[in-house]
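Only one protein chain is missing from this complex, and each of the others stays in its spot.
Chain nomenclature is as follows: A and B, assigned in order of appearance, with residue numbering initiated at 1 for each chain independently.
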Amino acid sequence: MLTVTSPPSSPPRVSPPTATQPPESKAAETGVWMGIATISMSFAALTSAMVVRQSGAPDWQHFQLPPILYFNTLILLMSSLTLESARRRITAAAGQVGSLVPPVQRLAELYLTLTLGLLFVMGQVVAWRQLAAQGLFLATSPSSAFFYLFTALHGLHLLGGLVGLLYVLHRLRQATGPVPRTALGAATLYWHFMDVLWVYLLALLTIRV
Amino acid sequence: MGKLFAIVLTIITVVSTAIFVMRVWWLPADVSAHGPWIDHQLVETMVAAGVLFVLSQLALALFVWKSGDRREGRKITVFPGGAVPIVVLAIVLVGAEILALTFVGSKVWASIYQTPPDPNSLQIDVQAEQFAFYFRYPGPDGRFGSSHPELINEATENYFGLDPANDTTARDDIVVPTLTIPVNRPILLTLHAKDVNHAFYVPELRIQQDFVPGLVIPLHFTATETGKHEIVCTQLCGLGHYNMRAYVEVMRQDQFDQWLKGKAAQQ
Partner (left out) sequence: MHDTAAPAVVHHHAPPQGFLRKHVFSLDHKVIGKQYLDLALVAVCTGMVLSWLMRLHLAWPTQPIPGLEKLSPNGAAGGLITPEYYLSLMTMHGTIMVFFVLTTAPFAGFGNYFLPIQVGAQDMAFPRINMTSFWLTFVAFLVLIASFFIHDGPALSGWTAYAPLSAVGKDAGPGQGLGQTLWAVSIAIFCIAQLLGSLNFIATTLDLRTKGMSLARMPFSTWSWFITAVIGLIAFAVLMPACILLILDRVAGTSFFIPAGLVISDRLQPHAGGSPLLWQHLFWFFGHPEVYIAILPGFGIVSHILPVFARKPLLGPRVLIGCLIGIAFLSYTVWGHHMFVSGMNPFSAVLFSVPTLVITIPAAIVTMLWIGTIYGAKLRFTTPALFCLGFVSVFVSGGISGFLLAQPSIDTYLHATYFVVGHFHFVMGVAAMFGIFAATYFWLPKMFGRMMNETLGKWHFWLTFIGVYCVFMPMHYLGLAGNVRRYAEFTDDYLKPLIPLHRFITIAALFTGAAQLIFLFNLIRSRFRGPKAPDNPWEATSLEWSTTSPPPLDNFGGRPPVVHRGPNEYGVQGPAGDYVMQAAPEPAAR
């Protein structure tokens, strides 16, 4: 998914003026894959903690998940689409002759992704408020505890992803320098993982809580 | 320098092994029914491990001694066969040892922890708390009263939170700070923790088991000799951990019956 290929119709690549630039390290991508592994492991540990906790004592209180969560999910999935589209466009444009930095309007989809991401986080906060209004707080019952824990941790990691996107945006807006394809690819990969993780968490919470 | 290393290492190996072999410090005499199996397993493993220990250290010492040889023209040689014999030796030797130990060891373990207790067992309830053990006998009615944590009261010595006013089965329960048991009779302890993790360890009886708050854990054994031994706590439970102990008194069956009758009369 992340291999950089020019769309077939583009003209043959000509070396940009800075011909001695060595290829960009793919370390950022490796780093994100390792991050995915470790974050998955953390959430796996918490999942097993939840399973143990639920089966170990009779005090699990099921409750209805606030419906706004599903709306938030749609927002997040949309943001992945916009980000993926942005990534492909920017990467393709970077492969074309004479265009090291894409024009500003190509970044619009990136801005849209950021907005959607922020909307998601705000939506999560609304969900928390709705739960609190029902009297369900962190310590109220183990089910609510895990709900807040999972959503808060996911939200924190997502904010990290937002920071990553901001960094990529910052690099893209610089007038000089090559397109940071690896950084963009890495940030996108992380973002998609946040999606997958959220869908998993939503399913887990829907079934168990 | 190489010779010095070899000599020092050899001395260390010989001295430490000798102390093990001579049992200068050793397990106390076993007074339990299952203890001989554990002791047997322990000695077998020590012999096997000890042989590996001595061989490895002496091989290291020998090779270091020889490698210090500075004669001119001595060629560096490779271990005969290279790495392959080592791999084969390790897998076969260590592997065989592991299989043997596991096979026999799991039987010993199963006999202690995975067999159901004898239906004739004398049942005793044990409560561990910061920093004491208490033991409860069911009394003449043969039934334990239910325990209620909110009723626990150290001042009135209601360690188990019994409710004799409303609970008839609790009225004749006998609570004592010493574990008194008859010899050669299967004992079934049920372990409760009042506050944090504790553990029950009697070296002479070769038993050790954690108490876990929220769980009721069975522990069964049979004492084969009369005597008095210390029960010590082995799971860190706070500042009094080092001082948390009780005694187990193993008496003849007739002495035990008399003791129990005496206690029941006091209730």
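In the analysis below, a residue touches a chain if its C-beta (ideal position, glycine included) is under 8 Å from a C-beta of that chain, and two chains touch if they have at least 3 such contacts.
Everything numeric in this text was worked out from a predicted model, so none of it was measured.
Check A:Ile39, A:Ala93 or A:Leu165 against the missing chain and you find that the one touching it is A:Ile39. In the complete complex, the residue from B:Ser121, B:Asn197 or B:Gln255 that touches the missing chain is B:Asn197.
Where chain B meets the chain that is not shown, the touching residues are 1-2, 4-5, 8-9, 12, 16, 19-20, 24-28, 37-38, 41-42, 45-46, 48-50, 52-53, 56-57, 59-60, 63-64, 66-70, 74, 76-79, 82-83, 86-87, 89-91, 94-95, 97-98, 101-102, 105-106, 108-110, 112-114, 129-130, 149-150, 152, 154, 194-197, 199, 201, 203, 206-215, 217, 230, 232-243, 245. With the whole complex as reference, residues 21-28, 30-31, 34-35, 37-39, 41-42, 45-46, 49, 52-53, 56-60, 138-139, 142, 145, 149, 153 of chain A touch the missing chain.
As a working rule, only the chains that are shown with their structure count from here on.
Averaged C-alpha coordinates put the centre of chain A at 51 Å from the centre of chain B.
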